[in-house]
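The complex appears here without one of its protein chains, the remainder shown in place.
Each chain carries a letter (A and B) given by its place in the written order, and its residues are counted from 1.
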Amino acid sequence: MPILLDSSQAPTLSELIKQANQVGLKYSFSAPELAESLLIQGIGSLANATTAEISFLSNPRLVSELSCTKAAAVILEPKTWEGLQAAKKPEFVAVVCDNPYALYALIAQWFDNQRISTIKNTIHSTAIIDPNAKIGANVSIGPYVVIESGVSIASGTTIGAHCTIGPNSQIGSNCTFHSNVTIYHNVQIGDRTILHSGSVIGADGFGFAPDPRVKHQAWVKIAQLGGVKIGNDVEIGANTTIDRGALDNTIIGDGVKLDNQIMIGHNATIGDHTAMAACVGVAGSTNIGKHCTIGGAAMLSGHLTLANNVHISGGTAVTSNITEPGRYTGVFPQAQHKDWQRNAAVISQLSTIRKRLRKLEGKS
Amino acid sequence: MPILLDSSQAPTLSELIKQANQVGLKYSFSAPELAESLLIQGIGSLANATTAEISFLSNPRLVSELSCTKAAAVILEPKTWEGLQAAKKPEFVAVVCDNPYALYALIAQWFDNQRISTIKNTIHSTAIIDPNAKIGANVSIGPYVVIESGVSIASGTTIGAHCTIGPNSQIGSNCTFHSNVTIYHNVQIGDRTILHSGSVIGADGFGFAPDPRVKHQAWVKIAQLGGVKIGNDVEIGANTTIDRGALDNTIIGDGVKLDNQIMIGHNATIGDHTAMAACVGVAGSTNIGKHCTIGGAAMLSGHLTLANNVHISGGTAVTSNITEPGRYTGVFPQAQHKDWQRNAAVISQLSTIRKRLRKLEGKS
Partner (left out) sequence: MPILLDSSQAPTLSELIKQANQVGLKYSFSAPELAESLLIQGIGSLANATTAEISFLSNPRLVSELSCTKAAAVILEPKTWEGLQAAKKPEFVAVVCDNPYALYALIAQWFDNQRISTIKNTIHSTAIIDPNAKIGANVSIGPYVVIESGVSIASGTTIGAHCTIGPNSQIGSNCTFHSNVTIYHNVQIGDRTILHSGSVIGADGFGFAPDPRVKHQAWVKIAQLGGVKIGNDVEIGANTTIDRGALDNTIIGDGVKLDNQIMIGHNATIGDHTAMAACVGVAGSTNIGKHCTIGGAAMLSGHLTLANNVHISGGTAVTSNITEPGRYTGVFPQAQHKDWQRNAAVISQLSTIRKRLRKLEGKS
């Protein structure tokens, strides 16, 4: 059910594409005069867009879909557009741009803003806000929110229903907290940061000291006295957890993007603009560089260092430092179960097999 | 602490077993006249059932437990019952049925319904329901629930405490939402669907466009304009997350069963009656067939297609399409740590070992 604006609210193609100016993207229209009058009510995939919608082509493998799309306008690369002109002329207005995917991103944001602009900047009567909390201008606070003493929330931030913000935590400006986000005490969050439902920031790191002389419990809890510091322009997915540090802070850099169900252990540091797909686990005190990507369900052991621009494949267990940029993988290949059984049985003999091979080589 | 009904509320064995008729299961009693009078207060395992309870045997390996169970009645297969008659006659009443496990399932449901029937169909005074939401007949809404504009909830559905349902989402009839479920906007959920606590449906898919020309952030957010469509008779476990689609919907088919802590990425499609154990991650745009089973902690990469009747073993990383039904596995076998170290070290030499072997073969 994608958004479809009423035609009275729909922008012209020309107005809509002005989103490109935000980031200096250059573009041209195949039919400039039409772009001034054509109304665009929504955005859809090439396969599903209607005649009132715009679409885009960023993956060259989908070029064949251009011939059957019903979209009124399509964003595409100069090279693609040249190829099309040589062939039969398409019926849509082409928006020729050297980064169709980025332009699509900006336009999708614009349509999403039409939806969320209907939320009013108010503080719901059921929100419980400690008198010692500081709430900035144009902050929206939903039903049943609990904000404790010493909290500050900067201007323009939206806090969804059922969120809880613990003592002395500081939230930046223009953030969006969806419903049911939990922030413990002494957490610091930058500007324009988005937190999805079920995320928990600042729970205790997992720290215990073994001591045989303790009677009531074999593990002594290490109180976690550090905090969490999250930068600007971060996005944190649903049910993701980021633990507070033992003595110093857990640190999430600017522009970091974390998908759902990720776990960041205490005292980890995630460098600026690093992105992680869902279900990743980062153990305590691991230091990940900038501009890294971590594939889904990858696992990073504790106390490691990863350089900048390291790319970890999904499902890989990282158990030692990575000092050079590049792509790293460690996944047992999937196979039909019987084949796997046969081959996996040899894994336990690999060192023997190497020895036997050496022996044969010595003989031959 | 299993449920034990008061003897005044307990059904006779005969009445209880009538649950089988719901799905056409056939059965007979070893002592039909006793079945009319024997009261059954609860259901227990063969080892723990009391003389007031019924039990069942579905796993042939547990047949020896029949001789010492205290259960008043036991559901078992015709073949098992014949074996027992040849041996010493048991003291329990046998319920002979060719699918003891399914009959147990129905009876356990019956007992569970006795417990939950005490919940009243009311709307709690603290629930905040937008005037533009449509609430059907016999809907129960718990304390501190927040229901936004344009939501519809069909008859007989129960919404637990602290649930949040975002604008324009549609919930079917006879659903059960346990406490603390979060539904974002424009999500569609079918009839008789069960959602457990902490589940989050419709959070933004993980979509970002890299653009070096953007100054404030290296990643441009792709607004997620699609929705989530969930079929009938689905069950979704605690803290499971299902993201909304980028342009089209993420789709969960009828009868799909998802365990806890599962992550379904945006635009994934899960076919009817597919079941997934806990901690599975399904990356974006992956299309899983019908009647598949996915073992716990398996990971599926994005943009894959899996055929119907595919069975993935727990812990397997699936990184390529699977076009044939069958069981697939890819797990590094566990071993004592020293053995693992010795053998894992050879993994990095496997292609060399193959070469050396070829060389030897050429010589010999």
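Here is the rule we use: a contact is a pair of C-beta atoms (placed from the backbone, for glycine too) under 8 Å apart; a residue touches a chain by one contact, two chains touch by 3 or more.
What you are looking at is a predicted structure, and each value in this text was computed from that prediction instead of being measured.
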{"item": "From A:N138, A:S301 or A:S351, residue that would touch the chain that is not displayed", "value": "A:S301"}
{"item": "Selected from B:T12, B:S197 or B:T305 as touching the chain missing from the view", "value": "B:S197"}
{"item": "Residues of chain B in contact with the chain not shown", "value": "1-3, 23-25, 42-45, 48, 99, 101-102, 104-106, 108-109, 111-113, 115, 126, 142-144, 160-162, 178-180, 192, 194, 196-198, 232-233, 235, 237-239, 254-255, 257, 259-261, 272-273, 275, 277-279, 291, 296-297, 314-315, 331-337, 340-341, 344-345, 347-351, 353-354, 357, 360-361, 364"}
{"item": "In chain A, positions touching the absent partner", "value": "128, 144, 146, 162, 164, 166, 168, 180, 182, 184-186, 188, 198, 200, 203-204, 206-209, 211, 213-227, 239, 241, 243, 246-249, 261, 263, 265, 279, 281, 283, 297, 299, 301, 312-313, 316-320, 322, 326-333, 335, 339, 342-347, 349-350, 353, 356-357, 360, 363-364"}
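Methods note: only the chains that are shown with their structure count from here on.
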{"item": "Centre-of-Cα separation between chain B and chain A, whole angstrom", "value": "27"}
